[in-house]
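All protein chains of the complex are present and in place, except for one that has been dropped.
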Amino acid sequence: MEILLFGIAKDIVGQAQLRFSATEETPTSVGALKTMIGEKYPEFTKLSSLAIAVNSEYAEDDVSLNRNDEIAIIPPVSGG
Amino acid sequence: MEILLFGIAKDIVGQAQLRFSATEETPTSVGALKTMIGEKYPEFTKLSSLAIAVNSEYAEDDVSLNRNDEIAIIPPVSGG
Amino acid sequence: MIKKIIEIVEKIDTSQVFSELSDAQSGGICVFVGTVREFTQGEQVVSLEFETYEKMALKEMDKIATTAVTKWNLNKVIIRHAIGLKNVAEPVVIVGASSGHRDACFEACRFLIDTLKETVPIWKKERFENKSVWVSAHP
Partner (left out) sequence: MIKKIIEIVEKIDTSQVFSELSDAQSGGICVFVGTVREFTQGEQVVSLEFETYEKMALKEMDKIATTAVTKWNLNKVIIRHAIGLKNVAEPVVIVGASSGHRDACFEACRFLIDTLKETVPIWKKERFENKSVWVSAHP
């Protein structure tokens, strides 16, 4: 499982992607992913908001995650 | 005294200016001018509105008119 | 630095307006362009013809721009109107404002075009296939 990182999320993690190896336990839902990254990188809990995109669509906490999904962490957007 | 005509005012009078010769009686106020042109050209009384400009500024009925003023009839505007 | 551009022209060039309003202190620029619509109340328009009392129109346009600059603290403002014969889809008027934040330029831009239509001595004749009409002349 590979998770795309953008903006401040990339700075917090220190790289452009977060990888879970095949043997690692992976989060099974959007909510679980949020909890996991908040524990591993406490800086995420200080952001104004934190969203997850699954297959390039915003996803609610109850959406389940599969190994083939394109998953991205969406920190507070600031376009325009 | 010379009065500039624009838009439909020009069509009603049939020319671009309304002239009062030196011997003719001329209106002494904006209100008097409105009455005079309404009587001479009844089509003016059918317009949505009728304004008079004196020296290129909108003028109320009580403004007095002098022979040297630049006077214009302003039918309903429709720019834009 | 030019803050206000007030003009009556034969032909409007829309390609330069954002450069004209560009400003280091502005975060937003809002521009409105009025164009000739092919159909008005179901009738096909052949062309529009605009005439103006130019001296007074420029004065009134300047008053509108000055009011807007003061009220919304604009950095730059533009009001440019075309006269003469205009065909379908051609621009006839362009108004715009630049300001620190977007609220101000949106509100100012709307004010510019609304007030222009109310007070500036410019007259529009709609030419249809078989008739022509001075717009707004009659109730």
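We just call them A, B and C in the order they show up, numbering each chain from 1.
Everything that follows uses one rule, which is that a contact is a pair of C-beta atoms (placed from the backbone, for glycine too) under 8 Å apart; a residue touches a chain by one contact, two chains touch by 3 or more.
As the structure is a computational prediction, the values presented were derived from the model and not from experiment.
Engineer: List the shown chains that the missing chain touches in the full complex.
Structural biologist: Touched by the chain not displayed, across the whole complex: A, C.
Engineer: Thinking of the whole complex, not just what is shown, which of C:E38, C:D62 or C:E118 touches the missing chain?
Structural biologist: Considering all chains, including the one not shown, the answer is C:E38.
Engineer: Among C:S19, C:T70 or C:N130, which residue is in contact with the omitted chain in the full complex?
Structural biologist: C:S19
Engineer: For the chain that got dropped from the picture, name the residues of subunit C it touches.
Structural biologist: Against the left-out chain, subunit C lists 14-19, 22-39, 88-89, 91, 98, 100, 102, 105-106, 109-110, 113.
Engineer: Kindly note down the residues of subunit A that lie in touch with the hidden chain.
Structural biologist: Touch set of subunit A with respect to the missing chain: 4, 6-8, 11, 46-48, 53, 56-58, 72, 74-80.
The criterion applied here is as follows: only the chains that are shown with their structure count from here on.
Engineer: Between subunit B and subunit C, what is the separation of their C-alpha centroids in Å?
Structural biologist: Computed from C-alpha means, the inter-chain centre distance equals 26 Å.
Engineer: Using Cα averages as centroids, what's the distance between subunit A and subunit C in whole Å?
Structural biologist: Centre-to-centre distance between subunit A and subunit C: 48 Å.
Engineer: Counting in whole Å, what is the centre-to-centre distance of subunit A and subunit B, each centre being its mean C-alpha position?
Structural biologist: Chain centres of subunit A and subunit B, defined by C-alpha means, are spaced 73 Å apart.
Engineer: Residues of subunit C that touch two or more other chains: which are they?
Structural biologist: none
Engineer: Counting only residues that touch at least two other chains, what does the list for subunit A look like?
Structural biologist: Nothing qualifies.
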